[in-house]
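Here's the structure we're looking at; comments come further down.
Of the protein chains in this complex, all but one are displayed in their positions.
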Amino acid sequence: MADAALSSPANRAAPAKARVQNVQAPLWRNALFVLPFLVVFVALLVVPLVWGIWLSLHKADAFSSGRFVGFANYVRLYNDKIFWQAIGNTFYFVLLTVPALAVIGLMLALALNSRTRTAAVLRTVFFASSVLSVTIVTLIWRIVFVPGFGLLATVYGWFGAAPPAFLSDPDLVMIAIAIATIWWCIGLPMMLFLSALQQIPGDIYEAAALDNANRWRTFRYITLPSIKRTFVLVVVIQIVLQFQLFGQAKLMTNGGPNNVSKPMVLYIYEAAFTKWDLGLGAAASEVLFVLILIAAMVQFLVSRRKGESA
Amino acid sequence: MSSMTSAHAPTPASDVGRGAPSGMVGRTTGDRIILGLTIALAIVMMAPLLWVVALSLKDNKELMVSMNAVFHAPYTVQNYINILATSSVFRWILNSLVVAGGLTVGTLVLSSLAGYGFARLNFPFRNVLFVIVLMGLAVPEQAVLIARHQLFSWLKLHNTYPGLILPGLSAPFGVFLMTQYFRAIPKELDEAALLDNASRFKIFWKVLLPLTLPAQATLGIFTFLGAWNDYLWPLISGTKKEMYTLTVGIASTQTNFAQSEGLGFLMSQAVFAGAPILILYLFFQKYIVTAVSGAAVR
Amino acid sequence: MTAQIEITEVTKRYGALTVLENLSLSIKANEFMVFLGPSGCGKSTLLRMIAGLESVDEGTIAINGRRIDTLPPGQRDLAMVFQSYALYPHMSVADNMAFGLKNIGVPADVIATRLSEAARMLEIGHLMERKPGQLSGGQRQRVAIGRAIVKEPKAFLFDEPLSNLDAALRVRTRVELAQLRHRVKSTMIFVTHDQIEAMTLADRVVVMNNRRIEQIGTPMDIYTRPATRFVATFVGSPTMNFLKAKMDSRDGFATLTLPDGATLQTAMRSDGLAPGAYELGIRAEAVRPARAGETVTTSGTVEVLERLGDRTLLYIRLSDGSMIVAEDAGLSRAAIGDRMELTLDGSRVHLFDGEGRAFHAVEAAHG
């Protein structure tokens, strides 16, 4: 037989199991690294979330704790035309902005995906507005849209025409807010698409060129499939972002006229701080939470699918 | 490993726009048309900004008479002089810097620590806790707004810097990002350091943290911009003029222009308030672009 | 500075999956021990358990009689060279090498001396201020070894350190490692799946497969007297030939009948061997074309030729359909399709019984 001589049994009478120092052992002190964040997370996110749910079941204003009313606040929301309108407005806004952001962002990315100096400058221009704060953006666009002395009115004035009433026509206000938002937010989708385009190996394009593919066919059959996931990602990110519309609507139209531009967040804000109806505001918050949760789950599923196929 | 290569060598911004098609053949007519359209769009993009800048350089009273005054001299920098003399914009910029800076530093510290903890260390309930933190990603700020406002009232934190900074620190995005990033770093580095007798904290601080620099930049830039541009929370928490952030401060002046200092002055405030971040952007453009692209690839 | 390592009845589990079972092993001081085995055999796990990077579920590990499996990795006084080198990317070569020493408070002048000593030995003095990213694969490898050397550990642990190098560099580094081990007197444990590395470097080889040790022995032991069929298969290139054989005893030696009816008289003593069906193992170097006048054991048709320069490997289909590899001179005239008569060297055969036990014609060199 082989000389697989086993070692001498020197340590065979091993002592009772000593406390094993294990690098993978679940040690409480390892949790010290996550503790600072967890404290903030629990105190400022989890607690308010639970507190908010509790509030939504109460009739409460800012100055008194209120009384338990069960689901009465939710019933009130259900019966409130303005709340439904706010939800509708929010979806309408998402519908106005997200496809535009995705498509324009992609087109800009395609147009500017080159190494020339011009392209670099233009990228800078298109991304620049993204760093401005919402109040400056709305100020700028109010000054563009404002009747009488806005940029738009001035330009129309040269042709003796009256500009569309972007800030007061019920059919146009959401579009006005959407225009300002697209102007503000276009940089991010463009950049995301640009970096996706750069992930496409150049030799595929060389192969396509050898196959005599024209510009459109190259785009349709090579570029588009390659950035499909980024496209979905951009859409989902933008849905979640645009769902939270607040500043533009508050500052440009204050939700008017007659609530046609009032998004959900503004509804919540007004419920709490104009109507002092914290319970109602909290209930509306929970509805918003659920809607965004759905969007976030879609995002999760998308990114997980990305992980699987990557 | 592929993410590590990008971690070690952040893509320089010049690589953005390494265009595949245009490098192969000379510029065609189609390319020129596209370029022309893009430039036209860029001009449309710029027009509102230029309009605002032009307004800010005009005398308020002249603007009251007619907007066409914008298109011809005289131009004046009096509005800007007035800002320097009287406006609270400085204070608001300072507040925004403190809040955005504090939030950025705090987020980087908390997220890095927690990211390392979740990615590398084992402790009781780790996976449960991580899942809970992940679920936190789905909680929008607005959903906890009212309860948080009450909580901060109770803690007497409104109209303080901590009151403006703390809510942002609870966002789990940074922890998520950093955990992913730490996970992408080869475990052998920790193990080598363990054999080199380094403590867990030393491994975090001396060995791994420096490797997360690109992620820190991404997270830092997003956090800073997010905080700089936040409007909703400062609106209800920083309610005193000396605690206004720039966004709230500018908003507080903007609907009042008829009865206030006038359009030109308001515009000059907007320009004045927007300029620092735009200059920062031009200055750090390379990093911002890399950060955005980095976030995308991840 | 050197250590005798005692591994006693060690078991490792990942949940329900047992990776190592009741494994014992003794490594002598200053010994170059190689853990050899296919991937997933548990050899890296064993190394990492010695290093302290994996916990020990049962059993003990001791160095010089002192139990270490309860110590954190940093206190075991071991150095490890990782497959990926695990150099700290943001630190210079010098800092990489000094990091561990600084951590235990070694005085600066001692660090400087050790660094320059190691740099001289490994010829990396000109690289000391560079970052790992600026080094070639081979240079990184040297730095990783240097980082281990400066610690003057009780034992070196190598986790497949050559597998990330290209073929030429791997051969060169292997030679350098062999030289190094004679300059640095220390216990070394080296994990690899490459039998050539094991054969060329090891004092002793531990062949592992499927959670357990198959054989421990010197390289020649392992090559000439594989303890199990697995070892026989795993060690040696080309792989040992296996043929079904029926054993009979004649004059106290085993005589084998091959499937095609050929018989082979071996130099293996038959006492203690029950007659019956066995598997014959014979390496290609013991099978060669029969020269004129030699005893022909069997014959077949050449199907594939592998010309290696110094020798030629002939893949020959026997009449019963089985394949055997034979070795011929480098300038062999054989061609595909040739009919070839073969001589099998009866003094270099191995027999494996149904339970995987091995019997060898060659006597053990010692003991």
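So that you can tell them apart, the chains are marked A, B and C in the order they are listed, and the count of residues begins at 1 in each.
In this section, contacts are C-beta pairs under 8 Å (C-beta built on N, C-alpha and C of every residue); 3 or more make two chains touch, one makes a residue touch a chain.
We adopt the following convention: contacts and distances are computed from a predicted model.
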Exercise for review: Look at the options "C-deglycosylation enzyme beta subunit", "Dihydroxyacetone kinase subunit L", "Sugar ABC transporter substrate-binding protein" or "Cytochrome c oxidase subunit 2" and return the one that UniProt uses as the protein name of the missing chain.
Suggested key: "Sugar ABC transporter substrate-binding protein"
Check your understanding: What are the shown chains that the left-out chain touches?
Key -> A, B
**Study point:** Chain not shown: contacting residue from C:12, C:43, C:76 or C:90
**Key:** C:90
Revision key, fill the gap. Among listed residues B:76, B:122 or B:159, the absent chain is touched only by B:159
Review point. Among B:47, B:135 or B:209, which one is in touch with the chain left out?
Key: B:209
Check your understanding: Residues on subunit A that touch the omitted chain in the whole complex?
Key -> 59, 61-64, 76, 80-82, 146-149, 165, 167-170, 253-254, 256-260, 269-270, 273-277, 280
Check your understanding: What is the set of subunit B residues that contact the non-displayed chain in the whole complex?
Key -> 64-66, 79, 82-83, 85-88, 94, 98, 101-102, 104-105, 108-109, 149-150, 152-153, 156, 158-159, 161, 209-210, 213, 216, 235-237, 239-242, 251-261, 265
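The definition used in the following text is that only the chains that are shown with their structure count from here on.
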Check your understanding: So that we know how the chains sit together, what is the shape of their touch graph: line, ring, star, complete or other?
Key -> complete
Study note, to complete from the structure: A student comparing A-B to A-C should find more C-beta pairs in contact for A-B
Practice item. Calculate how many whole Å lie between the centre of subunit A and the centre of subunit C, each centre taken as the average of the chain's C-alpha atoms. Key: 56
Review point. In angstrom, rounded to a whole number, how far apart do the mean CA points of subunit A and subunit B lie?
Key: 14
Exercise for review: Pull out every residue in subunit A that's touching 2 or more other chains.
Suggested key: 23-25
Review point. Hey, what residues on subunit C touch two or more of the other chains?
Key: 52-53, 72-73
Review point. Where on subunit C is subunit B touching in the complex?
Key: 48, 51-53, 72-76, 78-80, 82-90, 99-100, 103-104, 133, 147, 151
Check your understanding: Across the complex, what residues on subunit A touch subunit B?
Key -> 23-34, 36-38, 40-41, 43-49, 51-52, 55, 62, 108, 111-116, 118-120, 122-136, 138-144, 148-151, 153-154, 183, 188, 191-192, 194-200, 202, 205-206, 209, 215, 218, 230, 233, 240, 243-244, 246-247, 251, 264-265, 268-269, 272-273, 278, 281-282, 285-286, 288-289, 292-293, 296-297
Review point. Can you list the subunit A residues touching subunit C in their complex?
Key: 1-12, 14-15, 18-25
